[in-house]
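Heads up, one of the protein chains got dropped from this complex, but the rest are sitting where they should.
When the chains are written out, they are named A, B, C, D, E, F, G, H, I, J and K in that same order, and each has its own residue count from 1.
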Amino acid sequence: MSAHTYKLIELVGSSPLSIEDAVQNALAEAALSEKNLRWLEIVETRAHLEEGKIAHWQVTVKIGATIGN
Amino acid sequence: MSAHTYKLIELVGSSPLSIEDAVQNALAEAALSEKNLRWLEIVETRAHLEEGKIAHWQVTVKIGATIGN
Amino acid sequence: MSAHTYKLIELVGSSPLSIEDAVQNALAEAALSEKNLRWLEIVETRAHLEEGKIAHWQVTVKIGATIGN
Amino acid sequence: MSAHTYKLIELVGSSPLSIEDAVQNALAEAALSEKNLRWLEIVETRAHLEEGKIAHWQVTVKIGATIGN
Amino acid sequence: MSAHTYKLIELVGSSPLSIEDAVQNALAEAALSEKNLRWLEIVETRAHLEEGKIAHWQVTVKIGATIGN
Amino acid sequence: MSAHTYKLIELVGSSPLSIEDAVQNALAEAALSEKNLRWLEIVETRAHLEEGKIAHWQVTVKIGATIGN
Amino acid sequence: MSAHTYKLIELVGSSPLSIEDAVQNALAEAALSEKNLRWLEIVETRAHLEEGKIAHWQVTVKIGATIGN
Amino acid sequence: MSAHTYKLIELVGSSPLSIEDAVQNALAEAALSEKNLRWLEIVETRAHLEEGKIAHWQVTVKIGATIGN
Amino acid sequence: MSAHTYKLIELVGSSPLSIEDAVQNALAEAALSEKNLRWLEIVETRAHLEEGKIAHWQVTVKIGATIGN
Amino acid sequence: MSAHTYKLIELVGSSPLSIEDAVQNALAEAALSEKNLRWLEIVETRAHLEEGKIAHWQVTVKIGATIGN
Amino acid sequence: MSAHTYKLIELVGSSPLSIEDAVQNALAEAALSEKNLRWLEIVETRAHLEEGKIAHWQVTVKIGATIGN
Partner (left out) sequence: MSAHTYKLIELVGSSPLSIEDAVQNALAEAALSEKNLRWLEIVETRAHLEEGKIAHWQVTVKIGATIGN
């Protein structure tokens, strides 16, 4: 990270496939409204269950984005 | 929670009455600008004191809201 | 607590009314299968939201119960 | 909070009624020996159980009080 | 989650393949004795090593299941 | 730990003698109902006091046991 | 804090000079888009290194701002 | 614990012998100025080293004492 | 630290200048009533804001002081 | 784990592919200088982002290795 | 601690006898390769179980050692 100011946004992404895919879905949503996404950190990993199986992973991430220019 | 992406916003609600009422005041404020509020979690519970009594409760909550459609 | 062994069980109780009522609902369920409940601790306090309001509180508790005799 | 020094004291208040009432009982005790109580934070919420019911709530709080004058 | 009481059970699942597969193995074991599994949360992720490689992942999960009916 | 599924149970053991003895008392109780106990971790160490002295240590442990076969 | 609702925003400020200066840079950025900033808390303090020296401090802060009016 | 208010005091006890003895030394000091000590919890366990050996254990405890009457 | 018993007191010091100065103000207040202050640890660093700037830093410290003689 | 002494080393592994692959890259690096690697634990999971996508996962692990013989 | 720089190393010591003895075994191993060991802190206390009994305690410690001269 260089000498900028960043903001942190917190999202929960979902996917039936994997933890990584749930993170990528959160990231895709963030990219619609924020430019200059720089890093993320996984905060919590949960899954919603149906019929005794994983219906989808739900992964909470904090994403850092450059603000200013 | 179904297979959506959610964002988390963090608010502090106040009330002279109770912890629950402070949370509901935070929620009422969130509902003015966000649709599709889905769940919340209490993060911290404090109170402001005056004359040795509780003047108002101050409760920090994280609120999850569906984004996208 | 006197010189016994205790087990800890973890439950989530729900109530539309208050945090205390959600705890009491968890406790009532525990009392159906466990005797000698002795203390509890609140671990997490969440709420499920509908139409921008609290539909019910969901409170996670650890309950300590005497085992042996 | 203005530019003073504060001390933090930690108490456990009890009440058969509610979490808020247990906090107020701790606060009433603190007010007997400390002036200038300014804020508090809930640190832990437990309950003592009897006959499978809540006999009293036991809430640990940190209370901030102005020192000096 | 609707207005039920849930219990939380804590398991460690193992797999040589992936973190997700270790979670699914824990879940399959839970499904043998518990009905109505609803959600899980990953608590800890470890791996057992042999010959400098990952022999199997060991993932601790808390699983929430509806109790009562 | 080999490639099994484990469950975690949480107990509080007591002893007037030492922390280690309180853990062993919890373990002895666990061994009455669970086979294949494999490891434990101390979660919390408290003591009950009487007349200004330690009446008994109260140690909370999580114990891991193999499930399945 | 009086009886308002507050929102919390999380920023990372940078400075080659000091921890305090990094916080003030984050605050200056926040003041461009938010009115009524009331308090902040340092969440994490890191530094980016170049040539074995501190190139700039990177300090994560949560900032509380009054919402509503 | 019955329906009283308690205060928590935090001490560090030392002993060359054992963790338990360090706790008892802290407790003996507390008993000089406080009546009605009821429970304690170990918060941190450290040791001071000399010549590569443990010179004394240093154990931080929180002690709960009944206030009022 | 040598083989004594210590007590821990928790204070919040304030300063418009810097984090270090807020700590020193807390320490100066502690020195008025306690002898034999030995070490401190920063527990929390906050700031009160006015007009979008830092009005004063508010730093919570735990201070260890020898008791007995 | 049998009756040995272990040391813990902390590494950050990277991979564009998955969390598991980042862990395995950290492990491969550790195996170059350490014999007798026995277990690891994931401490933190982050990702570096470029063009709004995950450029590589960065996973911090603690690895336990037998020392002595 | 005087005005030096220290490094922290993290070890797991084992013993069938007690928590203190497991710490001393970790310390003896550290003393073989490091001079000037100054303090330690217990980070985690686990035990390996065999036949429903404690086969050996496994205690994780952070040890501080002076570097430089």
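Here are some notes:
Rule of thumb we're sticking to: contacts are C-beta pairs under 8 Å (C-beta built on N, C-alpha and C of every residue); 3 or more make two chains touch, one makes a residue touch a chain.
The model shown is predicted, which means the values in this text are computed figures rather than measured ones.
Seen across the whole complex, the unshown chain contacts chain J at 9-16, 25-26, 29, 48, 55-56, 58, 60. By the touch rule set out above, chain I reaches the unshown chain at residues 18-20, 23-24, 27-28, 30-31, 37-42, 63. Where chain K meets the chain that is not shown, the touching residues are 1-8, 10, 62, 64, 67-68.
In this text, only the chains that are shown with their structure count from here on.
When the contact pairs of F-H are matched by residue number against H-I, C-E or A-E, more than half turn up again in A-E.
For the pair chain D and chain G, the distance between mean C-alpha positions equals 31 Å. Rounded to whole angstrom units, the spacing between the C-alpha centres of chain B and chain C is 22. The set of chain F residues that touch two or more partner chains comprises 10, 18-19, 48.
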